[in-house]
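The complex appears here without one of its protein chains, the remainder shown in place.
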Amino acid sequence: MSDVVTAPPLTLPDRLSSIDEPVKSIRTPAAVRYTYSPGQAPSEFLYKVAQKQLTGRKCPQCTKVYIPPRETCPTCGVTTLPDIIDLPDVGTVTSFCVVNVQFYGQAMEVPYVGALILIDGSDIPLMHLLQEVDVETVHMGMRVEAVWVDEGDMGPTLESIKYFRPNGEPDADWNSYKDNV
Amino acid sequence: MERVAIVGTGQTKHTSTRGDVSIGGLVREAALRALADADMTWDDIDAVVIGKAPDFFEGVMMPELYLADALGAIGKPMFRVHTAGSVGGSTAIVASELVSSGVHERVLTLAFEKQSESEAMWALSFAIPFQPPMHAGAGGYFAPHIRSYMQRSKAPDHIGILVALKDRLNACKNPYAHLHEKDATFESIKDSIMLWDPIRYSETCPSSDGAFAMVLTNEKGGDDAAAAGRPPAWVKGTAMRSEPTMFAGRDQVSPLGGQLCSKDVYAQAGITNPRAEVDVVEMYVPFSWFEPMWLENLGFCEEGEGWRLVEDGVTEMTGDLPVNCSGGVLSTNPIGASGMIRFGEAAMQVRGQCGEHQIDGVRTAVGHAYGGGSQFFAMWVLGSEKP
Amino acid sequence: MAEVEVLRAPLVVEYPFTRTTGPVIGAFFTALREGFIVGIRGSDGRVIVPPFEYDPQTSEPLTEIVEVADEGEIVSWAWSGEPLEGQPLDHPFGWALIKLDGADTGFLHVVDGPKEQLRTGVRVKARWAAEREGSINDIEAFEVIA
Partner (left out) sequence: MRDVAIIAFAQTKHRRSYEGTSEVEFLAPVLQEVQAKAGLEKKDIDFVCSGSSDYLAGQAFSFVVTLDAYGPWPPITESHVDMDGAWALYEAWVKMQTGKIDTALIYAYGKSSPGSIRRVLTRQLEPYYTQPLWPDSVALAALQARVGLDAGTWTEEQMAEVAATSRRNAKGNPFAQVVDDAEPATLLSKDYFVDPLRVHDCPPITDGAAAVIMVAGDKAKELTDRPAWIRGIDHRIDPAALGVRDLTVSPSAQLAAEKAGVADGNVDVAELHAPFTHQEIILRNALGLGDGVDVNPSGGALAANPVMTAGLIRFGELADRISRGEADRGVAHATSGACLQQNLVAVLEGE
């Protein structure tokens, strides 16, 4: 490689040049603290989740139903309708990924399945875990239902849904979810 | 509009940890090589445009402030772009517009990432309260879309392996590439662990420390370089497109933003048949399957046909549409710089500077970058002939 | 829509960054670990502390590492009555730009009070940490000397 980047040698005072193990790296731990708030519409949604109820909101312009609900439609840039639409806790797998390795900060047993699930009555899939299923048999169009955590552990978080599992219904018709594949 | 010429490129040897330099030292190396290639000194530069991906990687907010010394920017305009993974591309485009607008004559642009200062899985996806957990980082996000592509196109399973093998072997011809896996074979990639099924470990990109820099000039600068025997690459078109991360009915396999970006940039460059008219492509492929997906998205073939180009060897260095001769993102991934490496390698191909991974007689090259959830796109078309 | 009480939760963005230094910055931290301070000579002859890798005027690499004293005079100061998390001292202290003997530029560090003694021109000396690892915190603080 060209030598234009070769740094000229340093001249060091004696006290430095006699040191065998110079510092080559430093550790600078840093913690920056925030109070995070997801905002109005997501809060509203998560309180309902804590009551075992999934909800969405509809855009007045494109009429799509969003879960989690948005305050503003991401394509139209207009405020979504204020009515909260109750949605069931069942849906269709539109796509998925089988994870075979542990990742930073989470303690799932591998392999596990991360699936995009199109909740019935909504127009956008939700990413969640899919369990109680042989990973070999997971496929697009699979019908699934939410398995909620115990009543005492319910809270305003999507982790109140422990995971989804097949609900035994026949596969969804391709046309019912093809727009999300 | 002033014509824009790339008259200098420079990069660092990309590697997992550049333990011998500071962040300033890293960016400086790429900048010095670009200046030397352009036969210029710091004094010749009017402005500096820098890009990188999230500041959390190095834990430095707006690092361009501290890098002003290292990049010779004191007393000059110093501009910082951040458009997620496409940032290296959009940074180069902003630099080109500083020249094409006539605002400046000579601009240094640079993108970098020193990922070893922290860790990609942390910096890109630390948990945010109340948000659905990502479960598995970037691969977990993109794997379902790759599966959707496989379903839609009926592509056979081995296509991703072919792409990975090609890029790994191409990288061996690029002395600056991070991975030099000379022993990679179809079997070794096939047998690597299935991380995020359908993505195998060897079909993913590494985490790199690296920087890439370019010197852009106006028409006179390009002419002068040509006269001095250093032919420039001329900018024939630039385009950017963005769309929302998630929306109802979004096509994440072939996002409309990418399609429109490519149509725009080809129109500017007067390209009507990209497959026939483009000699070489550097596209942003962080997971092997994105090569066939982008081939379709960028209009190099019909929808559903991208994998056939891969299977037929069209995108090999010996094919008629070589893709990622440098080894691509699959072999080198300092995230914030990866887009600029694509743009810069395209320039190097046009200028005939690629050594072992040079394609003969490149007249037209495309550089492509994308970012976010396949939602930010940046492209440019370069040519050996003045537009 | 009925306004609901929004959700809140702490979010801590925390990481033990490892920074490779390169030779110039490394020389400064090596010196600190050994209990002394170095700067670097700029193109205009000024001694810059802490050492810059590149000249602030010419952008050329700087090479001449120069030892300076661990004492000098305050060129500017500010009094921080309520320290923030991470700052070197947990009681009220002074921030200062300190021109060390042998240096020509201000070195940013803290001065362990009392406030009444702080003023521009006053002389201060480094108080070294007993355990030093090559970190700016190897100097615990500067203290006013007579």
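By written order: A, B and C. Residues from 1 in each chain.
Rule of thumb we're sticking to: a residue touches a chain if its C-beta (ideal position, glycine included) is under 8 Å from a C-beta of that chain, and two chains touch if they have at least 3 such contacts.
All values reported here derive from a predicted model rather than from experimental measurement.
Asker: So which of the visible chains would the left-out chain be touching?
Answerer: A, B, C
Asker: One chain isn't shown here. Among B:Asp20, B:Asp44, B:Asp69 or B:Glu311, which residue touches it?
Answerer: B:Asp69
Asker: Check each of A:Ala30, A:Ala50 or A:Val110 against the chain that is not shown and name the one that touches it.
Answerer: Touching the chain that is not displayed is residue A:Ala30.
Asker: Touching the hidden chain in the complete assembly: which of B:Glu97, B:Glu113, B:Glu203 or B:Glu219 does that?
Answerer: Going through B:Glu97, B:Glu113, B:Glu203 or B:Glu219 one by one, B:Glu97 is the residue touching the chain not shown.
Asker: Write the list of subunit A residues that the hidden chain touches.
Answerer: With respect to the unshown chain, the touching residues of subunit A are 26, 28, 30, 32-43, 70-79.
Asker: What does the interface between subunit B and the hidden chain look like in terms of residue numbers?
Answerer: Residues touching the hidden chain, for subunit B, are 1, 22-23, 54-56, 58-63, 65-66, 68-69, 73-84, 90, 94, 97-98, 100-103, 123-126, 128, 239-245, 247, 255-257, 260-261, 372-373, 375-376.
Asker: When the complex is taken as a whole, what residues of subunit C touch the one chain not shown?
Answerer: Residue positions of subunit C that touch the missing chain: 6, 8, 11, 13, 17, 19, 21, 25, 28-29, 48-50, 52, 56, 75-81, 84-88, 95-97, 105-110, 115, 120, 135-137.
Just so we're on the same page, only the chains that are shown with their structure count from here on.
Asker: Can the chain contact pattern be summarised as a line, a ring, a star, a complete graph, or none of these (other)?
Answerer: It is complete, because no pair of chains fails to touch.
Asker: So, what's the distance in Å between the C-alpha centres of subunit B and subunit A?
Answerer: Roughly 26 Å separates the two chain centres.
Asker: Return the residues of subunit B touching two or more other chains; collapse runs of consecutive numbers into ranges.
Answerer: Residues 19-20, 25, 28, 59, 119, 122, 126, 128-130 of subunit B touch two or more partner chains.
Asker: Which residue numbers or ranges of subunit A touch two or more of the other chains?
Answerer: 7, 24-25, 28, 30, 36, 38, 42, 46, 156
Asker: Residue numbers of subunit C touching subunit B in their complex, please.
Answerer: Touch residues, subunit C against subunit B: 7, 9-11, 13, 15, 17-22, 24-25, 52-59.
Asker: Which of the residues in subunit A come into contact with subunit B in the complex?
Answerer: So the residues of subunit A touching subunit B come out as 1-2, 4-5, 7, 24-25, 28, 30, 36, 38, 42, 46, 62, 64-66, 73-75, 94-101, 103-106, 108, 111-112, 114-116, 123-124, 126-129, 135, 140, 156-159, 179-181.
Asker: Which stretch or stretches of subunit B touch subunit C in the complex?
Answerer: 17-25, 28, 42, 56, 58-59, 69-72, 74, 116-119, 122-123, 126, 128-130
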